[in-house]
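For this view, one protein chain was removed and the others were kept in their places.
In this document, chain identifiers A, B and C correspond to the written order of the chains, with residue numbering beginning at 1 in each.
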Amino acid sequence: MSFNTFGHIFRFTTWGESHGPALGAVIDGCPPGLALSEADIQPFLDKRAPGQSRFTTQRREPDAVRILSGVFEGRTTGTPISLMIENVDQRSKDYSEVAQAYRPGHADYAYDAKYGFRDYRGGGRSSARETAARVAAGAVARLVIPEVRVRAWVEAIGGDAVTDFDGDEIDRNPFFCPDAAAALRWEAMIDAARKAGSSLGAVIACEATGVPAGWGAPLYAKLDAELAAACMSINAVKGVEIGDGFVAAALSGEQNADRMRPGEDGPEFLANHAGGIAGGIATGQPIRVRVAFKPTSSILTPVETITREGAATEIATKGRHDPCVGIRGAPVVEAMVALVLADQKLLHRGQCG
Amino acid sequence: MSFNTFGHIFRFTTWGESHGPALGAVIDGCPPGLALSEADIQPFLDKRAPGQSRFTTQRREPDAVRILSGVFEGRTTGTPISLMIENVDQRSKDYSEVAQAYRPGHADYAYDAKYGFRDYRGGGRSSARETAARVAAGAVARLVIPEVRVRAWVEAIGGDAVTDFDGDEIDRNPFFCPDAAAALRWEAMIDAARKAGSSLGAVIACEATGVPAGWGAPLYAKLDAELAAACMSINAVKGVEIGDGFVAAALSGEQNADRMRPGEDGPEFLANHAGGIAGGIATGQPIRVRVAFKPTSSILTPVETITREGAATEIATKGRHDPCVGIRGAPVVEAMVALVLADQKLLHRGQCG
Amino acid sequence: MSFNTFGHIFRFTTWGESHGPALGAVIDGCPPGLALSEADIQPFLDKRAPGQSRFTTQRREPDAVRILSGVFEGRTTGTPISLMIENVDQRSKDYSEVAQAYRPGHADYAYDAKYGFRDYRGGGRSSARETAARVAAGAVARLVIPEVRVRAWVEAIGGDAVTDFDGDEIDRNPFFCPDAAAALRWEAMIDAARKAGSSLGAVIACEATGVPAGWGAPLYAKLDAELAAACMSINAVKGVEIGDGFVAAALSGEQNADRMRPGEDGPEFLANHAGGIAGGIATGQPIRVRVAFKPTSSILTPVETITREGAATEIATKGRHDPCVGIRGAPVVEAMVALVLADQKLLHRGQCG
Partner (left out) sequence: MSFNTFGHIFRFTTWGESHGPALGAVIDGCPPGLALSEADIQPFLDKRAPGQSRFTTQRREPDAVRILSGVFEGRTTGTPISLMIENVDQRSKDYSEVAQAYRPGHADYAYDAKYGFRDYRGGGRSSARETAARVAAGAVARLVIPEVRVRAWVEAIGGDAVTDFDGDEIDRNPFFCPDAAAALRWEAMIDAARKAGSSLGAVIACEATGVPAGWGAPLYAKLDAELAAACMSINAVKGVEIGDGFVAAALSGEQNADRMRPGEDGPEFLANHAGGIAGGIATGQPIRVRVAFKPTSSILTPVETITREGAATEIATKGRHDPCVGIRGAPVVEAMVALVLADQKLLHRGQCG
């Protein structure tokens, strides 16, 4: 779990920049014999793909994935699976201004401070475009954990939260929103933000059901620590909660206790404040994660900043951007949760048989 | 970063159970030549130590640390530093009931599900007692980053937050509370909870100043991802925020932008919504982390649960416990933040010179 | 260093099969700012490339490398460098027999035993074709260690060793042989082996000069342990020696002692039995490694074996193969040594500054 590789046994490494020729992921440690073709991956990429509605960036990327290795006669061989997605709609000329000045809220200044220079075209490696590789890898991870269902949705945009939950609704609107009424409100909010040259933050919720009690490995690779790292590594994420998260900090011990009763198949829990994890190990309840996405940093409204040479200036970020990057974060969070769970399944099987 | 080891270059491995003969940490990859003796570590252990006021567990542990290797003539040699703390005040008989039934909110059931059985004495490996080893390791980490000041405090207990911040106040009360008025309120709240056989959650805030722009390494070992994993691996933690965290999800792009101006020594930032990290790399601003601790799961109030054999029962957790485990979490969060930063310093120096 | 990734800070991951569409490497942790283009890599691939003389496989692969990420305006950015080499001369139909029976000495049976099935086309992932990715990655590693010169040569073929050493001769014959007379003998030997449907083993020697005293990190990532793992991971390698290797086991302590005298720039050593490494750390002397390659397992001479179903049969391996795979091992050993040294340089700088 270093630099651009994530995972212990089921590991993936991603590469590629926003405006380079391609991006990709190499998955290592995948169990052999799983049926896998591009058709298993493409639907997840399509959910994340840009340019599908006026609520996301207008960059048009087909995000067509190719499997370059690790699959033979339609099945995974146990050797590295190389996935590649070509970039086809770069417009690097939009970024001449970004080359000269730092966009507040962006990684521009930090990359320069670390590396001495940076690929400024579309944010280079720090672009959310990298998340396509995560989603592709996540689709493979799902095949490793057929017993698990991972589903994410948008819970709030710009501070306006859902008040209803209808799982079927999630795929019916462009916001992965489980509440039709909220989706209508968000449409207006995002239109307004876009027209104002502004942007909005969002909260993503993710649930994984079917995770058997026992996955996860204390202490520093606790299931919740891995999920926190996985989600916090996504662009624009600033907070992660497991179960009740910060709300739990305001509860009493009795309120927070997930009481147990004898159930048909192991214990039956009367609540799930813990979000399905205790002591870093899955309890068999649904894993619940919440993730905070900050508003897109690329905004048309000019903001005060400095040039690379340190002079004062203003910058208005042109180019094509999501008015709310959190929306497309939903499939990315799903992918990261699936990737963590696939790895933990193998780790658990490795240690405990 | 697997199982019981954390870090990339500056790595530490912890071992030990609540009621075993001892616990400890092995630190590897420490730079050579640093002045180090037990006296550099003990003060941090003393801050975390139990039994110091009626607001923490009454278990009396001197937590005296011994350095068993890696130091010669008062300086680190660059080889593994083995730290050991002996347990002296175990009362394992308190736990006979815990052996038979699962405490809701605890790791009891999950450990059994994973490993087939568990050391039930005081929670075994899942006990917060393990955090003594983290604090000891964290004290060594601080020596690696003399340019950085790491400071944590309690920001809220049971939902009651500070409204004032006086850094000098933090060490004047038993709650690491920077607000004298809040400390008084908390005293009453915790006394009440303790008497009621209940417990309270808490929020810890931590700030690291002096971190140079450039530390951190995208993408999966982003500075914020490492901090999130480090803090989420602490017992009872259910949420981690960097900078504005979940609040940022309700902001607009303009509100969230940390504007920059030319400063005397690099850029001057006009705000720090980002918590000092952009693109996974430090910006030179203070690193700001918030951590949610759930209420202690061990409560005297009986709660519904099941036995190991699956029968219905009730359990009231006797033994000696913190009414609010988050309080002693403050030095632990400090330690984990220091450990992450020490490692990232060496990683950055390794890659970028 | 797991599965298909090697290294600690400077890490590379390879992917691809002999008869897949492409193969490649992803390099992570590379220092930023190094001048890099395909032209820096191609010459090393050309040295390793097949089909250049009648002494290697007749498969014709241009091995043209493409850099897909991690380089901007001609310099490394510090983010992952993705290298891809397309396969253009697969003839998978040659392998129908291999699909049904196990070639003795090959990985066929072991892959089936591990994974349940295998990509039999050209050996799939177990093919020496994978070493092209190592050589490409090694070319980048060299840029990280400009102070070091790494050079490998063939020291013996089929038990016939060089008796002379002329460094300039190495690139003048198709055997990387530093002894013109031996090269002539080997030509005849390989021709004879090829005509007989047989194959020959080889010993490769490698020397790295300019490695500063101090690189390497005891105990389990000792410089010699890393070199041993790196070289033993190359296809067909069965032995690795550092310095005098097995010969040292027959020496007395006085004979083996590398005496020191005051030199102009640190100590002057009077011998180098140790091969430049003591206690797992470079001494500043030339690093010396010897590597044993077994004879190519793919031979035309029929040998007794079994089918996948366990029936007795004979197999003669058709297809195009190196009569002595060790020859092309020379650039691969060079690459692996460079990759280890680049990583150790960064590790040392990380820990010790």
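Just so it is clear, a contact is a pair of C-beta atoms (placed from the backbone, for glycine too) under 8 Å apart; a residue touches a chain by one contact, two chains touch by 3 or more.
Here the structure is a predicted model, which means the values were calculated and not measured.
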item	value
Residue among C:Asn4, C:Ser18, C:Thr57 or C:Asn173 touching the omitted chain	C:Asn4
Contacting the left-out chain in the complete assembly, out of C:Phe55, C:Tyr95, C:Tyr115 or C:Phe176	C:Tyr115
Absent chain, residues of subunit B that touch it	2-5, 8-9, 11, 13-17, 20-24, 26, 28-29, 32-33, 66, 68-70, 72-73, 75, 77-82, 114-119, 121, 124-125
Positions on subunit A contacted by the hidden chain, ascending	8-9, 29-32, 78-79, 218, 346-347, 349-353
Chain not shown, touching residues in subunit C	1-6, 8, 14, 102, 104-111, 113-116, 125-126, 130, 156, 158-159, 193, 198-203, 212-222, 224-233, 235, 237-246, 248-262, 266-267, 270, 273-275, 277-284, 292-299, 301, 303-306, 310-312, 326, 348, 352
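Note that in this section only the chains that are shown with their structure count from here on.
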item	value
Size of the rotation, in steps of 5 degrees, that lays the CA trace of subunit A over subunit B	180
Furthest chain, CA centroid comparison against subunit C	B
Gap in Å, rounded to a whole number, between the CA centres of subunit B and subunit A	26
Inter-centroid spacing, subunit C versus subunit A (mean Cα positions, whole Å)	38
Per-residue multi-chain contacts in subunit B, two or more chains	8, 218, 352
